[in-house]
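Each remark here refers to the structure printed beneath this line.
Only one protein chain is missing from this complex, and each of the others stays in its spot.
Let's turn to subunit A:
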């Protein structure tokens, strides 16, 4: 019998094009996703060297980072407009399919990949965006690359990569009621830090992971990069197969069933060995809120900001984070008042995320003085939500209902949190200035963001749900 293997090793081995001693492997890329911000210089490089795109058929482009989420017809920012025009021209010149700002398939690249079925188990998927790890939820080896690598993939459909080490992130037990995938991944990063995955590809295993919806799995894999790993994935199972059945770019009929068998065979073998394993107990995970300026600076809703006395390492960094965030040490998380709420981003903008938040907000009102926006992850998500009347629930509560895009996750368009503003955000990064220069970001789940919108400060959504609050 052959040696038991992890899903990571299985995918890697299937994609090696060429190997030489003391050199990175040359691996084949099955799916290349492209957006407007990290691609223009890559296409320019191709032109300068008179190179073509090797496999336009394996390349798919959309516009997401810069797009306005209201009044789409008017892109006020001339440089943004030029960047989007450049993508359109590049796609035309090189024969690449593009879902532009007005196309029904438009959306955040990590939302539309799975939605269209471009994302499939066993594929190698890359994109000039660090949250490409999202696609790992389907048992794909998916990772973010820089623009030089984008050019490399466009020209050769391959990448030179060192074989990654494998890291098993094992989640014991199941999440409690009212605790979400977002809370789980934030708790994982809080526990193990922002670089425990550096040099590794993570595989998430355990009961809680198996029990997550595909949307929940995407949320978890999305933030692998915040733990330092370029890629994080989950072995494919029946849930993966059922999610993909019938989607536009997957095979149909018998061909699908045959493909599904191949997919399921990719799952990590029993007794496969990882280079490293970390364990977290899901039952201990509470709803999380980040207080600082990196995603590991995160505590349960029942917690407080740290006391400087208790900080052992890099105390200056913690002090600076508290100062930037305008918080005191030992401050209870529930005392933090917010003035912005953002529900969206490649982490939490899928239909189920919006449904979960809508359930909290239904029949309630956003507290006075809070600007709250919902930005669906794709046009399709938006339309599906509208069919279900979810838009109305948000609008009635006082949220703005926007068009799809990356939006306030990084504020490359007009959706910016002003300096000193404080945002409950369902996105993935609470870096200084991420949502706007001087803006303060608190990472939370859609449910926690919705509850904070109503109360004006962070609350335990589990109490909120049970009616103890409001």
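Criterion: a residue touches a chain if its C-beta (ideal position, glycine included) is under 8 Å from a C-beta of that chain, and two chains touch if they have at least 3 such contacts; residues count from 1.
Everything below uses one rule, namely that contacts and distances are computed from a predicted model.
Novice: Pick from "Phosphate transport system permease protein", "Sulfur oxidation Z protein", "3-isopropylmalate dehydratase small subunit" or "ATP synthase subunit a" the UniProt protein name of the chain that isn't shown here.
Specialist: "3-isopropylmalate dehydratase small subunit"
Novice: Looking at the full complex, which residue from A:76, A:252 or A:314 touches the chain that isn't shown here?
Specialist: A:314
Novice: One chain isn't shown here. Among A:68, A:113 or A:144, which residue touches it?
Specialist: A:144
Novice: So one chain is hidden, and I want to know which residue out of A:6, A:83 or A:445 touches that hidden chain in the complete assembly.
Specialist: Within the whole complex, the residue contacting the unshown chain is A:83.
Novice: Taking the full complex into account, what residues of subunit A touch the chain not shown?
Specialist: Missing-chain contacts on subunit A: residues 14, 17-18, 22-24, 26, 28, 30, 37-38, 40-41, 44, 49, 51, 54-55, 58, 65-66, 77, 79-80, 82-83, 86, 128-130, 132, 143-149, 151-152, 155-158, 160, 162, 194-195, 198-199, 225, 228-230, 294, 314, 316-317, 320, 410-412, 419, 429, 431-434, 437-438.
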